[in-house]
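Removed: one protein chain of the complex. Kept in place: all other protein chains.
So, chain A:
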Amino acid sequence: MTRRRGLVWIAQHAIAIALALMFLGPVVFIVLTALMTDEQALTSRLWPDQWNWHNFAEVFARSELLTWTANTFMYASLATIFMLASSIPAAYALSRFRFRGGKAAFLVVISAMMLPPQVVAVPIYLVWARLGLTDTLWPLILPMLFGDAFSIFLLRQFLITIPRDYTDAARVDGCSDVRILFTVILPMARPAIAAVALFSFFYCWNDYYGPLLYAGVDQEGWTLSLGLATFKAFHSVQWNLTMAATLLVTAPVIVLFLFAQKVFIEGVTLTGVKG
């Protein structure tokens, strides 16, 4: 029995290590390639003959990476701030008030969350075109003033776990809805709000479809996703530069994660709850 348990232990750890290597492998090869010379990137040798750190500077010199980063940052932070301002009140209403249609409203939230963005793309595009806002990122930012279904959903799931006793007690003390939100709900919901804000920021940072539709043809107005997607086409044989650019786009996200690891993991498990 102990011998068998030992074998199981070995098998489990062997599989875990193999899996870890498979998850790590891509990253290792990307880093190695990013540091190769142009000539070597065309060969099949995997270990850099000479470490060409200059590639990263080359990416900045040859593309609008800084402009794209600034645009992406503006898009992601404005959208996130607007989303919080509009989604927290909606989630508050859906979780705290008992009213007819409350359940139906929640079902609408889920349906909106699941709607592929392409389904309603044509009419919405036409509205923004009429307002003269195509070829900018505003069509992606301004809708966030009207609530984001996924964020409302997640916040609501968290807020319903706060016992009604807390808010009822505050109500008996004569607190208004606004004061209850700010003094009772928001302090307790801080982890959920942090998670939702991070998700929103990441979603925008990663978003490719939205900028592809609205950012236009001028590279000055692009985001990192758009720029990186066409990078390879403009530097077709230089996989080393493309990989260096890939790393530069990824790095800020990983750094942010390392600072906010706990918020992330808690937030992710929140998305898995059943209701």
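Heads up, the rule we're going with is that a contact is a pair of C-beta atoms (placed from the backbone, for glycine too) under 8 Å apart; a residue touches a chain by one contact, two chains touch by 3 or more; residues count from 1.
Here, contacts and distances are computed from a predicted model.
Trainee: Given the options "Multisubunit potassium/proton antiporter, PhaE subunit (TC 2.A.63.1.1)", "ABC transporter permease subunit", "Succinate dehydrogenase / fumarate reductase cytochrome b subunit" or "Oxidoreductase subunit beta", say which is the protein name UniProt records for the missing chain.
Mentor: So the chain that does not appear here would be "ABC transporter permease subunit", according to UniProt.
Trainee: In the full complex, which of A:Ala57, A:Ala70 or A:Val108 touches the chain missing from this view?
Mentor: Missing-chain contact among the listed residues: A:Val108.
Trainee: Given the full complex, what residues of chain A touch the hidden partner chain?
Mentor: Output for chain A: 12-13, 15-16, 19-20, 23-27, 29-30, 33, 41-44, 46, 86-87, 89-90, 92-94, 97-102, 105, 107-108, 110-112, 114-126, 129, 143, 145-147, 152, 177, 202, 205-206, 208-209, 212-213, 216-217, 224-225, 228-234, 236, 239, 242-243, 246, 249-250, 253-254, 257, 261, 264-265, 268-269, 271-275.
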